[in-house]
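One structure follows; several queries about it will come next.
A single protein chain has been omitted from the complex, and every remaining protein chain is retained in its original position.
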Amino acid sequence: MAAAELAPLVARLRAAVGDAHVVTHRHQLRTYESDGLLQYAVTPGAVVLPGSADEVRAVVRACFEAGVPFVARGAGSGLSGGALPVAGGVVIALSRMRRILEVDLPNQRVVVEPGVTNLEVSRAVAPTHFYPPDPSSQVVCTIGGNVAENAGGAHCLKYGFTTTYVTGAEAVLSDGTAVSLGGAEADRPGYDLLGTLVGSEGTLAVVTRVTLRVVPVPESIRTLVAFFATPQAAGEAVSAIVSAGVVPGAIEMMDNLAIRAAEPVAHAGFPLDAGAALLVELDGSRAEVERRFADVERFCAAAGAGEVRVARHEAERARFWKARKAAFAAMGRIAHAYLVQDGVIPRTRLPEVLARIQSLAGEYGLRVANVFHAGDGNLHPLVCYDAPEDAARAAELSARILDACLEAGGSITGEHGVGHDKKAHMPKQFAEADLAAFQKLRCAFDPHGLANPGKVMPTPRLCGEVPGRYRPHPLEEAGLAERF
Amino acid sequence: MPSASEAIAERLASGGAVRIAGAGTKANWGRPVDGLDPLPTAALDRVVAHEPGDFTAVLEAGVRLADAQAEFARAGQMLALDPPGDGATIGGVVAAADAGPLRHRYGTPRDVVIGVALALPDGTVARSGGRVIKNVAGYDLPKLACGSFGTLGVITEVCVRLHPRPQRTATAILRHDDPDRLQEIALDLSHRPLEAEALDVRWEGGQGALLARFAGAAAAERARAVASEVDADDEGLWAAQRDGQRGELVVRVSALPADLARVLRAAREHDASAVGRAGVGTIWLSLPAGAGAPDVLALRDRLAPRPCVVSDAPAAVRAAIDPWDVPEGPALELMRRVKARFDPHGTCNPGLFAGGI
Partner (left out) sequence: MALDSGEVRELLDDCVHCGFCLPTCPTYGLWDEEMDSPRGRIVLIRTLEDGESSPELVEHLDRCLGCMACVTACPSGVRYDLLVNHARAEIERRHERGRLERLQRRAIFALFPHPRRLRALVPLLPIAHRVHPLAPRKPPRTPPLPALTPASGERRATVGFLQGCVQRAFFPHVNRATVEVLAAEGYEVHAPAAPECCGSLELHTGEADAAQRRARETEAAFAGVELIVTNAAGCGSGLKEDAALAPRVRDATELLASAPPRAERRPVPLRVAYHDACHLAHAQAIREQPRELLRAIPQLELLEPEGWEQCCGSAGIYNITKPRAAAELGRQKAQWLLATGAEAIAAANPGCTLQIQAHLRKLGRPLPVYHPLELLHRSIAG
């Protein structure tokens, strides 16, 4: 929408949140063009920063009455373009809403505004409790964003995902109606709409308050990192560990390229010539952890680990984790540019898919670093390239890696979301009937198609009956969208 | 040759309203509705896949949970759901979001179901989720299916994640008759990093107990660290806990751990027995013979704002009051909108659910 057309809406936004919290200057708007995926940049028409749930309602209501789509944004650290603005639309930035509203430790609940960062939740209940979903960006990513993506993290095989820990949320629907889903209690009656909201990537509603469950810090945490000559050997150790019925708190793998990027950042002492590093963390009751830890050490040795290093204290454990969590961003040190991919495969197919990735990389003549959650088969291939002209080929290689994941019976995204980046892949994973069912849900929440349109679904779809006066959608007028 | 799922979808698209039937173990739940054609799911009885290395399995909805568990046990694995009712089908368990004591550690069906095939009234079969544990592609319709009581479509296939089956178990027992003391101990236990399989409360005849179940090689040792009374042969204990969730008139209270004393006092007041997840706050009150709708209303009043849902109950009770305790408001309106999109003509279990859905 051109600036002049947006002026009446902007005036209403200013009235709702105050002049200081509406951004319209083109230079300022540029800073909101991208989330964590720099390859997509779209300039919004305006950015508004509400400070309360009431202001969010007023803002959304104003957008609804103007017929202008909006995109909610947390920290803009997402990796699927989920917070990519709609050209000329409104970005609703939740960064000012960052209060922790309530800590109810007896019931193990924390109530937060959506702009609170993931790590702040754990800090609020430390040292006796913590909030398990721990994406690598937890120092900056917000709970609102975590809810949108159903964020996982390294500890999710044992502990679960964001959806496991959200018991309630208050949200604003695209017509400005406030709705409360779930609550503090678990196991409530009715449809699990809260469960559909988590992971809906901002396309169903704007979340204004979240009730989270926290859990006690485990009695014992033991961490080791084992170095192998090849990722395949490390994979064998993983199989042995998992088959033996050990459920590690986390089990992460990095290949040589990833190690070489991350070590100078983390100073964890990882050998730069190791083919693969396997980070295994066991947590739980002291008795069980001690017993299982000895098993894990044995499995690593049996799979040919050159060295098994056990973290002797918390500082060392933190360094091991820093190496893993800094790996993505640290890739910039060894490659001019790179694409982060996120695909899932059944764990048993890991060796063959890794081999396939290697072969594809060779075919394209590009380097691919591998960092992944070995326990649940969630891969993060990092496709590196140096010359700008290689960007398109890198994107093609990245897409073919996703195809390989699907061929192996997996999914196009384990935790980063579909967003804008992968919507074209959706028809490869889902049949028409499946996509139609997704659309039914979306239309129930947002019949007007204003909440983060252009994300998740591969093509724009309209919702059929819309209450109120019929207004043909511009895309429909242009013959570009089917009426659903 | 259409698949079993497709056949069901065709039946939904062509015929009138239906009452979906699994093993019939929860036929007396929800609002009483008459005059619906039964739609059996017994033909959906295949274990489609079991991948022990991936800890996943695909089951058709008519597979009995007990049969599936036997299959998984052969590989040293289990589906971490232990609701009451030996005959229940997996489809029924998921549609009712039913769960048992393992819920403490492993969650309810929403936490173990990773994919679902839903036969819809428009004649299509919609698949969501997938066969991998970690997956955020598309919308989380498996969550929507869990606890939807068959009102959005027929669950024809379920993909589940499995867990290692514990070899050895032992249960610590702490007996008290004072609800406040029981709550105090329950809170303390739920804050300790015990990693218990289950943490339950039992209340019967004015006597209470907390049960903490441990699994693994060190199970007995860990149980002894919690209480002096330990039962290493604890199957019977936990069967009794599951049985306590069924009865003539049962109200399930969705409370918080710090509500336990209040709920037990309410049980005492109404002469009810109770079993439940002390670490979670979900408690089943089994009301005595002669209890009826007024008792349920009194409980709701007393335990407000915690939802009190009537599960097992005579039809008369379920006709006199709303079994679901979902208040009018934007959330219920949204549920109606979802129903309208998935089942616009009210084909699937109409009138059974909350808000007249």
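Going by the order they are written in, the chains are A and B; count residues from 1 in each one.
Basically, contacts are C-beta pairs under 8 Å (C-beta built on N, C-alpha and C of every residue); 3 or more make two chains touch, one makes a residue touch a chain.
Every value quoted in this text rests on a predicted model; they were computed, and no experiment measured them.
Note on the chain not shown: across the whole complex it touches A. Residue A:96 is the one among A:14, A:96 or A:291 that touches the chain not shown. In the complete complex, the residue from A:36, A:202, A:231 or A:417 that touches the missing chain is A:36.
Of the candidate positions A:178, A:244, A:318 or A:337, contact with the hidden chain is made by A:337. For the options A:80, A:107, A:122 or A:137, the residue in contact with the chain missing from this view is A:137. From the options A:224, A:326, A:418 or A:462, the residue with contact to the unseen chain in the full assembly is A:326. Even with one chain removed from view, subunit A keeps its contact list with that chain: residues 23, 25, 27-28, 30-38, 47, 49, 75-77, 93, 95-96, 98, 115, 117, 137, 139-141, 265, 326, 328-333, 336-337.
Convention: only the chains that are shown with their structure count from here on.
Within the complex formed with subunit B, the residues of subunit A that make contact are 105-109, 128-129, 149-150, 152, 156-157, 160-161, 163-164, 173, 177-181, 184-193, 195-196, 198-200, 216-219, 239, 242-243, 245, 247, 284-285, 287-288, 291, 344-348, 373, 376-378, 409-418, 422, 426, 429-431, 433-438, 440-445, 456. Chain contact summary for the complex, subunit B toward subunit A: residues 51, 53-56, 76, 97, 99, 107-108, 110-111, 118, 120, 124-128, 130-141, 143-144, 146-148, 152, 163-164, 187, 190-195, 216-218, 221-222, 252, 254-258, 280-282, 306-307, 309, 324-326, 329-332, 334-335, 337-338, 340-342, 354.
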